[in-house]
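First the structure, which I've put down as structure tokens, then a few questions once you've had a look.
Of the protein chains in this complex, one is absent; all others appear in place.
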Amino acid sequence: MTGTGAIFCLEASGLGCVRDDRSLFEDLSFRLSSGQVLLLEGRNGSGKTSLLRLLCGMRQPDAGEIRWDGEDIFGLGPDYHTHIAYVGHKDGVKHDLTAFENLKLARGLAAPNLDTSIEDALRQVELWGFDDVAARNLSAGQQRRLALARLLVTRANLWILDEPFTSLDSRGIAIVETLFSNHVAHGGMLAVTSHHQVQLGDAETIRIDLSS
Amino acid sequence: MTLQEFFHMGGYAVYVWSSYAIALVVLVANVVAPILQRRKLFVQLARRQRRERRES
Amino acid sequence: MNTPSLSRAFALLLWRDLLLAYRRRTEMINPLLFFVLVTTLFPLGIGADPALLRQVAPGIIWVAALLAAMLSLDSVFRSDFEDGSLEQFLISAQPLSILVLAKVVAHWLITGLPLLIVAPLLGLLLDLPAASISTLLVTLALGTPVLSMIGAIGVALTVGLHRGGVILSLLVLPLYIPVLIFAANAVESAGAGLPIVAHLSLLTALLVLSTSLSPLATAAALKISLS
Partner (left out) sequence: MLRFFHQLGSPKHFYRIAGRWIPWLAAACAALMLIGLYQGMVVAPPDYQQGDSYRIMFIHVPSAWMSLFIYIVMAVAGAIGLIWHMKLAEVIAISSAPIGASFTFLALVTGSIWGKPMWGAWWVWDARLTSELILLFLYLGVMALYSAVEDKRTAARATAILAIVGVVNIPIIHYSVEWWNTLHQGPTVTKFGAPSIDLRMLIPLLVMAVAFKLFYATVVLMRARVEVLQRERNAQWVRELVDIS
């Protein structure tokens, strides 16, 4: 959560992605700026995950460009990555490390969010008390929340989330939705795919349906 | 340099001509391979396009 | 905006990998056992004549060390790839090559360096003279990091493949040949009392070259494998 009031903008123009020489989507353009949510919908295999990976800069688009504040994200490289955080299908949580150690690592590799300690982050996802438990012993829902807690310890403006609500119970979903709405309310940005109807209060939402 | 001497290669006929035979095989294989590949691809694509035309 | 410090991330990742290895320290013994086992196979195959063994010992030990290093390569990125941590490295605020360097150094400390503990024992097993054993240790100290560095490129290229291990050896072993030649010959020359400064300088050159270049290649390979 940034709260610095800085206005950032992620702009995609003419995006195209080909996977196993099947064109997933073509000529896709959108503009996402601070305080907005990009909601990707579409049936399985319509390229939602591929699009998110393009936004993370993990894959070169086969056509078109992605700009962060007007600069191509591939030119920026790590400078772009300081602004984003990604939680994919895989949690990215080391099972042999404790919850605390996992977050300590995530914090060290990204631009650390100095006004949220690891303890605060764990409290916000209701994992405080499990901090010294090896991630292996946490339930799938708890591991998912631990992965999402990573977002809180970094100073990322843009959260890129692939099905964040998988394996979360209703309590978990409520917690995570409040995190998202706080993030967006403080000028953060969200790019999320979800089959679950995301309630993010009055946040400005851009919907893109990839299966059309 | 009669024909017979030519093939005799001063007693090294076995080595010289086996080398050239292998060379011929390798070079011809390299030329033939793409041709066969192309033909196989065309057959594949043609069959696929016929099937698509039948469906549409 | 204080840019996240590079050395802190490097140290953090090194700490993480050493901690992970410590928590599974029984697995650290495997490359060592393999190293000893392969070395003991050769006398059973070649015969126990000490003179012959002494002559081929440097080559045997170094080939065994090379195979042990290569077999343990798979652990560099495999677990991170499966639980999604590798993706997090790709989008971290640090340049990927620095993180890769940290992981490879950790891998060397966990699997490469321990080979030095067992090497003298194998030297005695094959009746190597003292001068050779000390040289063996020096060449292993210089050579095993090179094996990890170059091997990391091969692992990064094959991390996405479900049967990557088979191809890994085909990609990596040819690149190990210079290290094997210089190191094994250094041990042999030391045994014969010949000077080995040339061998060691060449090994050091390989070490410097691979430490500076291979992280870049490994990072590029990871980005491609995960794209």
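As written, the chain order gives the labels A, B and C, with residue 1 at the start of each chain.
As a working rule, a contact is a pair of C-beta atoms (placed from the backbone, for glycine too) under 8 Å apart; a residue touches a chain by one contact, two chains touch by 3 or more.
Not measured: the values here are computed from a predicted model.
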item: Visible contact partners (per top-of-document touch definition) of the missing chain; value: A, B, C
item: Options A:60, A:137 or A:199, residue touching the unrepresented chain; value: A:60
item: Residue among C:10, C:62 or C:182 touching the omitted chain; value: C:182
item: Residue among C:9, C:102, C:155 or C:206 touching the omitted chain; value: C:206
item: Chain not shown, touching residues in chain B; value: 1, 6, 9-12, 15-16, 18-20, 22-23, 26-27, 29-31, 33-35, 37-38, 41-42, 45-46, 49
item: Those residues of chain C which, in the complete complex, touch the missing chain; value: 153, 157-158, 160-161, 163-164, 167, 170-171, 173-175, 177-178, 181-182, 185, 202, 206, 209, 213, 217, 220-221, 224-225, 227
item: Residues from chain A at the interface with the omitted partner, ascending; value: 18-21, 23, 60
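Convention: only the chains that are shown with their structure count from here on.
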item: Gap in Å, rounded to a whole number, between the CA centres of chain B and chain A; value: 54
item: Between chain A and chain C, centroid-to-centroid distance (C-alpha), Å; value: 36
item: Multi-chain contact sites of chain C, meaning residues that touch two or more partners; value: none
item: Multi-chain contact residues (two or more partners), chain B; value: none
item: Touch list for chain C against partner chain A, complex; value: 1, 3-4, 8-9, 12-13, 16, 19-20, 23-24, 79, 82-85, 87-95, 99, 223, 226-227
item: Interface residues, chain A side, partner chain C - complex; value: 53, 56-60, 77-78, 81-82, 84-86, 88-97, 101, 104-106, 108-112, 150
